[in-house]
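All protein chains but one are shown in place.
Chains here go by letter, A and B, matching the order in which they are written, and residues are numbered from 1 within each.
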Amino acid sequence: MKRRHSFLVSMLAFGFAFFYIPILSMIVYSFNASRLASVWGGFSTKWYFALFSNKQVLDALVLSLEIALVSATIATILGAMAGIALARFPSFRGRLLFSGLVTAPLIMPEVITGISSLMFFILMADWIGWPGERGFTTVTLAHITFSMVFVTTIVQARMLQSDRSIEEAAMDLGSRPWQVMRDVTIPVISPAIMSGWLLAFTISLDDVVITSFTTGPGSTTLPLLIWSKVKLGVTPDINALATLMVSVVAIGVAVAGIAMNRAGRRRQLDEQMAFRANG
Amino acid sequence: MAAAGEPFLRIENISKFFGPFQAVRNVTLSINKGEIFSLLGGSGCGKTTLLRMLAGFEEPSSGKIFLDGRDMTGVAPWDRPVHMMFQSYALFPHMSVEKNVGYGLKHENMAAGQKAARVREMLELVQLLPYATRKPHQISGGQRQRVALARALARQPKLLLLDEPLAALDKKLRERTQFELMSIQQRTGVTFIVVTHDQEEAMTLSDRIAVMDRGEVRQVGSPGEVYEFPNSKFVAGFIGSITSFPATIVERQAEQLRLSVPALGGEVMARDVPGLAEGQEATLAIRPEKLLISKERPEGANAFQGTVKDLAYFGKDSLYRVVLPSGALVQAHAVNARRGGEGSRAAGWDDRVWISFAPSSAIVLAG
Partner (left out) sequence: MMDRKGLQRWFDRKGWSNLLIGVPYVWLLFFFLLPFLIVIAMSVATKTATAPPISFGGDYPLVNLQGYARAVTDTLYFRAFITSLVSAGIATALCLLIGYPMALGLTRVSKSWRNILLMLVILPFWTSFLLRVYAWMGLMGRSSWFNVGLTKIWNAIVPQGWAVDFMPMMHSNFAVVLVMVYTYLPFMILPLYASLERLDPALDEAALDLGSRPWQVFLDVTLPQSIPGIVAGGMLVFIPAAGELVIPTLVGDAASPMIGRVISDQFSAARDWPMASAIAVVLLVLMVGPAVIYGHFQAKAEGSK
């Protein structure tokens, strides 16, 4: 037993070193005074200041956040509707095609999604004059489409776990289907809806390939900006930007993790007290 | 209102198919206002499907349901004056106890103060007033069951459906809760329909029981009727335990039957059952507690000698398995009335004993 354990533990150590050494190296070099990315030239925070005074970066960040906010919200609404429908209506006309449509974007290579969306927008513009120009709208539409299916997957899985009779109870007590959805279904699966939103938000914020195909001149998102810089090589200001992004995510995940842990512990305590009160 | 003589709830020739599978077969039942009526049967007997059709979650494939004179066909679950207590209780996990109880009142045209008073009244009824602001996961299983009951009663339904109301409780709590349910039913006067697989639960709770098997109702009657006068081998075997033997009817006398029972090695006198003819094949069934066991030959008919093969001591009573000369086994329960060691028992292993029963205790079933 012991020997097997030490092998697994060393594999874990190796794996986490593999995960984090590149990121740590990137963080360290973001404080490098030298312009040459791989030669250490002393400690400096100048790249951070350069970053904050770079209007291009800030504009791109704002645009990315706007697109992510809008697309994640609409994707969550559409995706949750599809997830609830697939979990609650076992048979309806066209269900097979529908379940295919919510799985296909998950396995479709991004390049293909990208070129198909672009051809679609160009041909639509040619045929019906819409969309007039590519930019915020087209990118947002493409993001909604490929991130909503992730929400669907999460919501559907959660719905299949939840006790169907809770919804029946609400219906039995006089609620019409839409009231049941508002009063019971959505509150009960709200954690899944929230994690679906978060996932859709990150997917949108992170996307390069589909955005690069569907965007137009003047609409550069943050990943597109990084993409165009990184293609030319390693630069210290990207190190600084990466460090900031990693820190924000790490802090967010840590806070969420601690909050979830606390909530779980409180719930456990409640249940123990209820058990004792019952005697 | 229902016309005089019309039952409060009438289930008429209800059948339900799920694809090729028939879950409920041509069930007809009449249920009176204010009674506790149980649907009793094993899993898959169709009792839950029948309950779900009453609640409106399933539409019958054929047949009709009349509640208080109104045809319920096509009436949506949310429009039915019928509420249900779910087996899992189905409490809304994100609402407090009082919000749960008050949920149904949202759809009622009542002043806010009236609603609050009604919730209070319900919580008092189930003795949960101190827990009003707790969430379902903060209370015990027994308390959750009472919240579910209060919630289903809050809108004053004409009919309350209870799906295995006691199944999730432990044995001690179950006994106490049984009596609570009965007293709440008496105080509110609501008609209860209980689905259960537990025959003891059905016997104690109900005014009348319908025993179901494979989608069909096999017998309807009071607990005493279905126990003492089962109409079939299935009902006799499902409720309580039974020992049964093939028999032939030899003679019909005044209110009595004489049967030949080869397994017992003789003839048996039993109370007359209408519809049986001389010479017909029948089944003789006897409940273990109706069998008397003694070392000396008792007076009267229906006494047979055998040997104690096995005995199980349960404390308040003992179960004897007596083997007869024909090789047949008979089970007999005897109360251990006296206190003491070995001597307190009526008989020990390998003792020669007499078993006997009164003619009125013998159940004779056709076939």
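The working rule: a contact is a pair of C-beta atoms (placed from the backbone, for glycine too) under 8 Å apart; a residue touches a chain by one contact, two chains touch by 3 or more.
What you see is a predicted model; the values in this text were computed from it and never measured.
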- Item | Among A:33, A:62 or A:123, residue touching the chain not depicted | A:123
- Item | Touch criterion as defined above, residue of A:60, A:78 or A:184 at the omitted chain | A:78
- List the chain A residues touching the unshown chain? 1, 3-5, 7-9, 11-12, 14-16, 18-23, 25-26, 29, 36-39, 78-79, 81-82, 84-85, 89, 92, 94, 98, 101-105, 107-112, 114-120, 122-123, 126, 141-142, 144-146, 148, 152, 176-178, 202, 205-206, 208-209, 223, 226-227, 230-231, 233-234, 238-239, 241-242, 245-246, 249-250, 252-254, 257, 261
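By definition in this document, only the chains that are shown with their structure count from here on.
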- Intercentroid distance (Cα basis), chain B paired with chain A, Å: 55
- Given the complex, residues on chain B that touch chain A span 55-57, 76-80, 82-84, 86-88, 90-94, 103-104, 106-108, 135, 137-143, 151-152, 155
- Residues of chain A touching chain B in the complex: 163, 165-166, 168-176, 183-184, 187-188, 267, 270-271, 273-275, 277-278
